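Could you have a look at this structure, given as structure tokens, before my questions?
Part of the complex only, each chain left as placed.
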Amino acid sequence: MVQTVPRKRIEILVDTPLVPRIVGKLKAVDISGWSLIHVDSGGGRAGEWQHDDVTGASAKTIVLAIASDTNTARLIDAIAPLLDSYGMLLTVGDVQVVRGERF
Amino acid sequence: MIADTLTSPVILFFVLGFVAAALKSDLTIPEAFAKAMSIYLMAAIGLKGGVEVSKSGITPEIMVAAAAGLALSFLLPVLAFALLRGIGKLSKVDAGAVAAHYGSVSVVTFVTAIELLTGEGLSPAGYMVAVLALMETPAIITGLMLARRGESAEGERNTTPWHEVLTNASVMLLVGSFVIGAIAGSDGFASVKPLFDTGFRGVLCLFLLDMGLIAARRLMQSRKMTLRLVFLAILLPLVNGTIGTIVGTVIGLDIASAAALGILAASASYIAVPAAMRLALPQADPGIYLSMSLGVSFPFNIIFGISIFAALAQALG
């Protein structure tokens, strides 16, 4: 069977206007790539939002990144101080990655 | 004029959207379609403004109007800030963020005003599009200064996102198509007129249908609106619009353009400024500034404000 390596699957739900800042943090801790997943709408304590409400300011996006344990820990440390003011949601899960040496 | 306004298809579609959302209908306008319409509307008014200025050239009157617009955008947030702190009981950060919205402008309010005023035989000058573009950003600077006054630079200091603010989509598009219109002139514009002129009012109907849906949903889903804030979201357009109309009259603009300046002052941003605030003041609550500008002031301006400042300009002029 093909070799797999354990990596972290990081999901950051964040206001769309703030995505470039998050991507900046990812680059700063040497995470090599990211993908932005389209979120249509959502709801939480602050009420509900829809992607399609002209003012891009209330839309949210999921930043998905696969990273090594070390880089993940560095990212969490870098991002944690922003979590409250930015209203972010950050989850980390375990995955196996095929040919994952490059992450 | 208010009677004409209320039977104009443009306004009736806005009301339809508002009612549909209030009834919790599943009617929605796809986001891409709404963005397409707003790009179309901005390109169209930019072009038309530029074509007009290509005829008149840059006159002293234009320079004065531009200076007045800049000054209003810089200064209106100061008054708004005081009212938001005093009457609204908002924190400094939230008051600064909201003040920036009311100093800046709403393109759609302006476009709707142009249509309604023109329908009454009151066409604002073409260069008012340039004034619109100039008024988008100064308020952001004032708002941020007010929000941060006395703040010690601790933690991750959020710097003013100059670059994002100066190259924001609507400024680029308005200024760009204004310049294109000025270069192309009437002759160059003729070939694209069928799209950008003939269809304009119909597109505005569909766009306001969407704005009605969005304004009502915003109001209903918000958990941040107090009566005080609703009151302020009506007071601020009235105050700012009155100031704007008076300034326009005093500097010698024609009646229609003075009314347009009043409406620009009365209108509140809900695209460019929220995006800038999210970056520069992430701790300010979007639930407050979006609900005020989009949920209350926008409908108020569309339905009443335009007629009010038109009447004021006529009374003063």
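Letters A and B name the chains as they come in the text, with residue numbers starting at 1 for each one.
Please note the rule applied: a residue touches a chain if its C-beta (ideal position, glycine included) is under 8 Å from a C-beta of that chain, and two chains touch if they have at least 3 such contacts.
Keep in mind it's a predicted model, so treat the numbers as computed, not measured.
Peer 1: Counting the whole structure file, what are the per-label copy numbers?
Peer 2: A x3, B x3
Going forward, only the chains that are shown with their structure count from here on.
Peer 1: Express in whole angstrom the distance between the two chain centres, defined as the mean CA positions of chain A and chain B.
Peer 2: For chain A versus chain B, the centre distance works out to 34 Å.
Peer 1: How about chain A: which of its residues touch chain B in the complex?
Peer 2: Per the stated touch rule, the residues are 15, 17-18, 21, 46-58, 81-82, 85-87.
Peer 1: Where on chain B does chain A make contact in their complex?
Peer 2: 28-31, 34-35, 38, 155-156, 210-211, 214, 217-218, 221-224, 270-271, 274-275, 277-279, 282-283, 286-287, 290, 294
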